[in-house]
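A single protein chain has been removed from this complex, and every other one stays in its place.
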Amino acid sequence: MTIRDIVFVVVGVITALSGLLAVSTRHVVHAALWLLVCLGSLAGCYIVLGQELVGIVQLLVYVGAIVVLVLFALMLTRAPIGPQPDVDAPAWQRLAATLLGAATTVLLALTALPVVGREQVDLDTPVVSTQQIASGIFGTWVWPFELLSVLLLVALVGAFAVSRTVLRRRSRS
Amino acid sequence: MTLSSAAYGLLGALPATDNPSADFSDTPWWVALIKALVIFVYLLISTLLVIWFERRIIGRMQQRPGPNRNGPFGLLQTLADGAKLMLKEDITPAKADKIIYLLAPLIAGTMAFVSFAIIPFGGEVWMFGHRTPLQLTDVPVAVLLVLAVASVGVYGIILAGWSSGSTYPLLGGLRSTAQVISYEIAMGLSLVAIFLFSGSMSTSQIVAAQSSLWYILPAFFSFAVYVITMVGETNRLPFDLAEGEGELTGGFHTEYSSMRFAMFFLGEYINMFTVAALATTMFLGGWQAPPFIAAINNGMFNHGWWGILWFTIKMWIFIFGFVWLRGSLPRTRYDQFMRFGWKFLIPITLAWVVAVAFIRGAQLGFLGEGTVTVGPLGFNTSTLVIVAVVAVIALAVAWVWDGRREARLAAEQVSPPEEIDPFAGGHPVPPLPGQRLREPSVALTAGGSSGESVVSGGTVTAVKEEDHG
């Protein structure tokens, strides 16, 4: 049990707990903020495991952009302060969700652990650096990279079209 | 710096690796802690000084003395302000979300300090018996860490605006957040050109790569864009729309008082220092002495502790730039600001990045290996070709844009029609000098008056259309 193992376990527990709090809290905006903590500690997990580029990109994109978008969306609609009992799911739904979540976790563990559970990676000599990531993206994974640009195009055009529909509906109402 | 070494810097080979060039192997954790404390104190003292500096300089620019009562030359003014703020009542509005209301200024205040962890202040020195660089830490993705921390700092603004529980802070927070994120893109893109030159994102490696030529010269356009975006990021004039008092009563920090208010401003000033320090590191060679001083005595002034002096001087040049802008320029309007950021800065910075990529590609021999010798220097043919193509495209775009602008301005100068019908718009309009008035013809024939006036209205319209056509 090195210090790194302990730190990794701590960061992992924070990720799991904040994820749980994100779905179970009654304050709408607090849910977004717990999501923020979850994604931030996931970035921490990456950094503890030595993948700093991925960790910082996670901070830049998820924490810096996507949760900002979620917060904007919340504030566009209601963003009330204080607990909101009417957005709370009824008890049977919560039970069903917990059961389904636990079942999915067990399924993933049963399928993934036997496959990759035995592998060992030496974290003291980092295998992957920025150079290698770049060579990978622009070498082996060229087609997914170019398809990603098409995906970004579609996402942008779609977001714009959706917002225009909302604007038209608002101006009509 | 001789011509040949300048050329070497321009055409230069990249470092073999993107790992930091600073060596932290002899730095135990307590030395790092002491360095962190020293940097922290340096930042706090710099904040005290910059507030005084700003108020004195702005005072002088406005022909008045500025604060000069508290302490010699008014130097203790900031301490007096801090003590005053500490002794004020800390009010939390009844409708606020108490936890987030407390957390928002803490986030804003904390995130500003973190970026200084990777800024290099000098070369290697002996500290407490250990040989350590004058830098708290360095990682291969250091500059990206600064950008990531800056994007987390945005949450201080948006959460402050939302948690105050009233409309003006919410709107102000949303506007400020939209402002900051719009200019973050241009900032990141302008730094990509620097990474293309230096081959690394580690700050010590970038400073080392500028030993022969500071990047402000080859990447002048990146410098210009970075300076503009850094003013936009830190909410300083001419981009301080967050504090547009006439519009938003104070924006996201309206409901804050006492030290929480002070934390926002501490965060803003430390952010100023962070972006200025990053600009110094990326464009002005970091802690290295200016070339004519570095040459003295074979680089005596370029070692060890001297770096702090040069770094501080360069950083304060940027701070003076900030203060100067505040003293001279009026605030932009929000839509002008967003239009400038989205419609001008982003496309042009992207075009610049592509141009730099092609130029670097040509230099590195991707596009052919022929060389051309001009005097004592040998240039790659493809480099010259690419630079020429980029220059021609830039000039052509500028020419077309200027021509269009002139045409648009000329089209707006419509000469007024010579003859108008004063009642055409439903209410009487006086004639401009030189215009004739069309007398409305009044038909007095019984039963046919409406028909007559319609006909006369039709002819008047026909005349008007001819004039405008």
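Some points to look at:
Just so it is clear, A and B label the chains in written order, and each chain counts residues from 1 on its own.
Keep this in mind: contacts are C-beta pairs under 8 Å (C-beta built on N, C-alpha and C of every residue); 3 or more make two chains touch, one makes a residue touch a chain.
What we mean here is this: contacts and distances are computed from a predicted model.
Per the UniProt record, the chain missing from the shown structure is "NADH-quinone oxidoreductase subunit A", taken from the list "Phosphate transport system permease protein PstA", "M42 family metallopeptidase", "NADH-quinone oxidoreductase subunit A" or "ATP synthase epsilon chain". In the complete complex, the hidden chain is touched by one of B:S21, B:S163, B:S211 or B:T254, namely B:T254.
Contacts to the hidden chain, counted on subunit B, fall at residues 14, 18, 24, 29, 32-33, 35-37, 39-40, 44, 85-95, 102, 105-106, 109-114, 116-118, 136-139, 144-145, 164-168, 170-171, 174, 177-178, 181-182, 184-185, 188-189, 192-193, 195-196, 199-201, 249, 254-255, 258-260, 262-263, 266, 334-335, 338-339, 342-343, 346-347, 350, 353-354, 357-358, 360-361, 364, 366-367. Counting over the whole complex, subunit A has residues 4, 7, 47-50, 52-53, 57, 60-61, 64-66, 68-69, 72-73, 75-80, 123-124, 126, 130-131, 133-135, 137-139, 142, 145-146, 148-150, 152-153, 155-157, 159-160, 163-164, 166-167, 170 touching the chain that is not drawn.
Heads up, the rule we're going with is that only the chains that are shown with their structure count from here on.
Averaged C-alpha coordinates give centres for subunit A and subunit B that are 30 Å from one another. Taken in their complex, subunit B has these residues touching subunit A: 17-19, 95-97, 100, 139-141, 144-145, 147-149, 151-152, 154-155, 158-159, 162-163, 165, 170, 174, 177, 181, 184, 201.
Listed in rising order, the residues of subunit A touching subunit B in the complex are 27, 29-30, 33, 36, 40, 52-53, 56-57, 59-60, 63-65, 68, 71-72, 75, 79, 81-82, 129-131.
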